[in-house]
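To start, I am sharing the structure in question, which I have written as structure tokens.
Removed from the display is one protein chain of the complex; every other protein chain stays in position.
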Amino acid sequence: MFVHNKRLQYTVRVAGPNPGLANLLLEQFGGPQGELAAAMRYFTQGLAELDPGRKDLLMDIATEELSHLEIIGSIVGMLNRGAKGKLAEAAEEEADLYRSLTGAGNDSHITSLLYGGGPALVNSAGVPWTAAYVDSIGEPTADLRSNIAAEARAKIVYERLINVTDDPGIRDALQFLMTRELAHQVSFEKALHSIQPNFPQGKLPGNPKYTRTYFNLSQGDEPAPRGPWNQGDGWDYVADPQPAIDGGDGSASVELPSEDENVVQALKQRTASDPDSNPLTGADLGSGMAEQKK
Amino acid sequence: MFVHNKRLQYTVRVAGPNPGLANLLLEQFGGPQGELAAAMRYFTQGLAELDPGRKDLLMDIATEELSHLEIIGSIVGMLNRGAKGKLAEAAEEEADLYRSLTGAGNDSHITSLLYGGGPALVNSAGVPWTAAYVDSIGEPTADLRSNIAAEARAKIVYERLINVTDDPGIRDALQFLMTRELAHQVSFEKALHSIQPNFPQGKLPGNPKYTRTYFNLSQGDEPAPRGPWNQGDGWDYVADPQPAIDGGDGSASVELPSEDENVVQALKQRTASDPDSNPLTGADLGSGMAEQKK
Amino acid sequence: MFVHNKRLQYTVRVAGPNPGLANLLLEQFGGPQGELAAAMRYFTQGLAELDPGRKDLLMDIATEELSHLEIIGSIVGMLNRGAKGKLAEAAEEEADLYRSLTGAGNDSHITSLLYGGGPALVNSAGVPWTAAYVDSIGEPTADLRSNIAAEARAKIVYERLINVTDDPGIRDALQFLMTRELAHQVSFEKALHSIQPNFPQGKLPGNPKYTRTYFNLSQGDEPAPRGPWNQGDGWDYVADPQPAIDGGDGSASVELPSEDENVVQALKQRTASDPDSNPLTGADLGSGMAEQKK
Amino acid sequence: MFVHNKRLQYTVRVAGPNPGLANLLLEQFGGPQGELAAAMRYFTQGLAELDPGRKDLLMDIATEELSHLEIIGSIVGMLNRGAKGKLAEAAEEEADLYRSLTGAGNDSHITSLLYGGGPALVNSAGVPWTAAYVDSIGEPTADLRSNIAAEARAKIVYERLINVTDDPGIRDALQFLMTRELAHQVSFEKALHSIQPNFPQGKLPGNPKYTRTYFNLSQGDEPAPRGPWNQGDGWDYVADPQPAIDGGDGSASVELPSEDENVVQALKQRTASDPDSNPLTGADLGSGMAEQKK
Amino acid sequence: MFVHNKRLQYTVRVAGPNPGLANLLLEQFGGPQGELAAAMRYFTQGLAELDPGRKDLLMDIATEELSHLEIIGSIVGMLNRGAKGKLAEAAEEEADLYRSLTGAGNDSHITSLLYGGGPALVNSAGVPWTAAYVDSIGEPTADLRSNIAAEARAKIVYERLINVTDDPGIRDALQFLMTRELAHQVSFEKALHSIQPNFPQGKLPGNPKYTRTYFNLSQGDEPAPRGPWNQGDGWDYVADPQPAIDGGDGSASVELPSEDENVVQALKQRTASDPDSNPLTGADLGSGMAEQKK
Partner (left out) sequence: MFVHNKRLQYTVRVAGPNPGLANLLLEQFGGPQGELAAAMRYFTQGLAELDPGRKDLLMDIATEELSHLEIIGSIVGMLNRGAKGKLAEAAEEEADLYRSLTGAGNDSHITSLLYGGGPALVNSAGVPWTAAYVDSIGEPTADLRSNIAAEARAKIVYERLINVTDDPGIRDALQFLMTRELAHQVSFEKALHSIQPNFPQGKLPGNPKYTRTYFNLSQGDEPAPRGPWNQGDGWDYVADPQPAIDGGDGSASVELPSEDENVVQALKQRTASDPDSNPLTGADLGSGMAEQKK
């Protein structure tokens, strides 16, 4: 069960209105790397987790991410508060309101026009949040790796936002939020490696014939760059990969019951192309070529 | 530039038709953990990559994933070939076609009805592939972590598919594909750690006050489970976290120009709730309570 | 700031595994009328709310909906727990696992295959949750009406789920959840009507010429049914509505600068259709008609 | 069956080109609160409605909303007509066309570049319309409440558009459209309350233990604000809500067949975390800490 | 302006309830090739069309497609009517309702559970309709080609539905609807070719060096199949295409201001991979290899 305290985890002090910046900050509210994605990622994993320690970890962090969502949403609300009031009360001439709506920059018009200045679960382009951003699959060593990566991405988006913000109160809050992503990332790393072995994830081993093979499939700059990802340490480097590495003919086939096969052949026949034709086409008709051909 | 060879990277031998299994395999064709997501993830990263070694790595693997997409799509096509023919040629009575369409199980009806038995870029629920699955953000140490996690997830989905497949040719191909995810994962791990330092990703350091703090925000099972993710190694464990960790009052505030402030106050006034009223409501009207009140 | 207690708001006792039912229950987890939609609806409204009483109300209920999300997710997890284990451990023959995966009914295969048996933020068809479900627009009297309607819809979906569930523990929990939607609905009704006036919402009045006009635009069953929505109480019933009710000519026009007008005319000319032609077409070429025409 | 009259329901007179304003107006064409959403909402409800009066009402208004969609689309077309011509005919230098495309503001570039200046079923951020906006669920008293709320939201978006528009012809048309939303809202209110009782919607009553309970789950500002939504009139106010209101232990449990239970335990064992480990992690390797630890 | 007649364009006589078939028919209601997509495609084109004849054509057919949407929706409603009643009234035991909900096949559970048996704007997999299905771009000769193709696809989906339906009344209505797609297709063909020239669409000619070049990029089955699409009639067949057909070096380059270049080099340096390292990785740590290496 959740309980809420009206005081934020981190105090938000905004220096003045700025709907354009508000819109950029939506990346961390309703964007793919934002706090709702984080909270839902850990919450759904936590619900299905069998290990009590990991379940606790996931629920602790999910709850903190909800609190971060609240911080970001509060900043967005503060940055938009003046614009919200002016549009709702029609406090300026139409042309002035139009100019401030459109002139605040990037996609901030959508926050005002559609959402009335409130924080909305969209990214900075106005695209609604989707659970397609949540990549949990219910296997702990895979999901922990996903969580590590998600925290890494969120850290970077916070860094970019800090780089474009000069309001000291917002910078301060964003630095707190960015730092927490690092702390979470470390926790997930520890949790991953407290499961041993954790590689390969899951239960089935790989086929040893292909676990350390590297296919040089992007060519044209000989010699191809090499590095620890394809040399040394057991790597089998295939410089010029060929199809059908299994030794077969590289085709796809299926054993069909004969009545199915007959039907497929009938379909193939009915829709066959005549390679020896030179048909007149719609493009010919449209480009005057039909006339020439006659 | 890409070149295609009509022979597959791995030969596909399907024992017989099975539209239900075909539909499950769509997870790795047009699903979130599937081969298109993998190919597009590495391809888009590779295009923007500045480091020649990593660019080569990303393009090598992107190209291989396209070849895997082709393998999965070919299996799906083989499993559906009979059903495709029968529906196109109307080779059975309507009621029989209806039964086989609906009875093949899971969501296979959509593959037949909407896609004519061909492999479609949807997952096993029929949800179209979306680039929202691709989480690249253009920072190499974050993106490499995302790639490691993506390979881990793909490995698990292949493992599940192998667990439900008894066609030996398909199992063989799926095992190859699963193994390749492991090989890619190892390459990405090597690439990540050949960048040093790689943690924290990006350029800004965290705020040291909060990098090793752990908030016990999910409570109620005292003593809470502990583990290396929140004990030892420098962790500062906050057993009962309180709001406003920055020492402020936990509120959100903004400095508004006075004309903005006036407008906001006017809006607040106009839409104020009267806490001391006990209004008759639509629900009262709908439940007969309005009568009683009078 | 949010805090979580590991104990649920309502105890969940599930009588036995049932992945098919689990999948149906996802409607209230990641579906359009589900608990995440409810929580996010009230949370985002609350963040931007200026009135302290309504802000408190919205945050109270948002927090409760998160707790409901947890209840539903926990039921889903319990119903799937056996299936999750069997697939992860490959505890049965492939053909048996395939049968149970596909045979559990409706879209439960996706929960197992893609999400490993955990609750996922999708509806019962496997469609990912989207913030397009959240219709808040940042005006309190409109948003409160949206909230009333949302609670009404959620109540109905719970009622339907209760009607198809015979597990007594689940029925009990669903009845609690359904009842809470009613309580929330009453609170939102009270909050709406404690703002006076609340109709029309917003600040601009309607144009009195059209506020009580009713256009009988669906015809053909004379006499058309009448009711309080179009008769009595000031309604002006237009039995046979005509275009251009404003008295104009019903056309759309724009004053273009002359250079724009010239360009538009050039475009119109360049792409004009010749109404007097009888052109040969691609369809003619494809149906053998081209031959006949010559 | 539908019939169309080429004259609009309301004459459209646009004073001059303005692609930026056109893009904002797309909110009411292809946006979540726009006319297509309204038309489809009532049309789909009407098709399934059993009551002849309500069916007529729904079809009357659905038809009118289609006519409103046409009005908005016509305004958008007029505002973009000049831009459409210039881009299609390449009537200006590239740099000038680039500047006018990008400089018209907000997201108008997408209307020109992708849709050639025609009205497209996207909102003002360029997000395609989705049926996820239509929240009909097929129960009349719930759907009528949804309709009332939808009209309220649409009214507000029109009001905002009027507030930013100074073209008198467009303002006039928008005021007509806004007013019609109010008229429809009144009709739906009447239709709702001509069903008695209409609360609670559906057939199942709530559990009387919880229908008038209010949980004070957002805390920290004592005394919490009170109002008619949680005081008086039968409300049971729970000042400090605790988990497991049903009197149980607040846990989630399932009775598993013993073979399922064994498999689940095997899975739990295989993936258990070791809480007493202090493992070296990838983050350690990436931050130079691995060296220090040795 | 639209007007509606309550009588359908084609009488619908359904022989009995069948929620599974109803769900399949949703393909033509809310699916990508369905009637809403058709209606919206022509309606949005018609609104922006400059040519009076084509505008009339587009509006005529758009209006007819809306009438077809109504026919399909009415069939769906009839097929689901019994199921709707039983679920709403809870007319059977829970277990029986569960069985009929889940056992009706394909995705019909979603129509009942979420939409109450009414026709919903989703396809047969439950995926909501999206305007991403509408591919109009505002150039008449391109859009007419899109319309021809759309009618062709819709015809095929109707054919498949007819092939799986044995209810004579539904077959009769589907045959009418299928036939109308053919009639529309012919009209669009005529409209396309009454614009001359219509190929190439738009105003810019192609670069003559590449308009009739064919690149044999899919290889491995020598000799490659040939046909009128790559032989005769002016085709220049490139049997073994090489990169950089323009004669350049096939690289991508940009002229950067020197301060930009310096920053890019700094970024490249900071994130460079060390190709000569052989780093310990997270996967090593997780597979026990780290121990071996020390």
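Each chain gets a letter, A, B, C, D and E, in the order it is written, and its residues are counted from 1.
The rule is short, and it goes like this: a contact is a pair of C-beta atoms (placed from the backbone, for glycine too) under 8 Å apart; a residue touches a chain by one contact, two chains touch by 3 or more.
These numbers come from a predicted model, not from an experiment.
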Given the contact rule set out at the top, which of the displayed chains would the hidden chain touch in the full complex? A, B, C, D, E
Across E:Val186, E:Ala272 or E:Met289, the one contacting the chain not displayed is E:Val186
Omitted-chain contact residue, chosen from B:Ala38, B:Leu57, B:Ala104 or B:Val122: B:Val122
Only one of A:Met1, A:Leu101, A:Leu161 or A:Leu177 touches the unshown chain, namely A:Leu161
Listed residues A:Pro52, A:Gly105, A:Gly232 or A:Gly248, member touching the removed chain: A:Gly105
Full-complex contact with the absent chain, from B:Leu57, B:Ala104, B:Ala132 or B:Ile170: B:Ala132
Hidden partner sits against subunit D at residues 1-7, 50-51, 53-54, 87, 90, 93-95, 97-98, 101-103, 107, 109-110, 112-114, 116, 122, 125-128, 139-141, 148, 185-186, 189-196, 203
Contacts of subunit B with the missing chain: which residues? 1-9, 30, 36, 40, 43-45, 47-48, 56, 59-60, 62-63, 66-67, 69-70, 73-74, 76-77, 80, 84, 88-90, 114-122, 128-132, 134, 136-139, 202-204, 279-282, 285, 290
Footprint left on subunit C by the chain that the document does not show: 141, 189, 192-193, 196-200, 220, 225-228, 232-233, 243, 250, 273-279, 282-283, 285-288
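Rule of thumb we're sticking to: only the chains that are shown with their structure count from here on.
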What are the chains that subunit A and subunit E both touch? B, C, D
Self-contact between copies subunit C and subunit D, residue sets same or different by half: same
Could you tell me which pair, B-D or D-E, is linked by more C-beta pairs in contact? D-E
What is the distance, in whole Å, between the centres of subunit B and subunit C, each centre taken as the mean of its C-alpha atoms? 22
At which residue positions does subunit B touch at least two other chains? 5-7, 32-33, 53, 107, 125-127, 139, 141, 148, 156-157, 162, 185-186, 189-194, 196, 199-200, 203, 217-218, 220-221, 225-228, 233, 241, 243, 250, 264, 267, 270, 273-275, 277-279, 282-283
Arrangement of touching chains [line / ring / star / complete / other]: complete
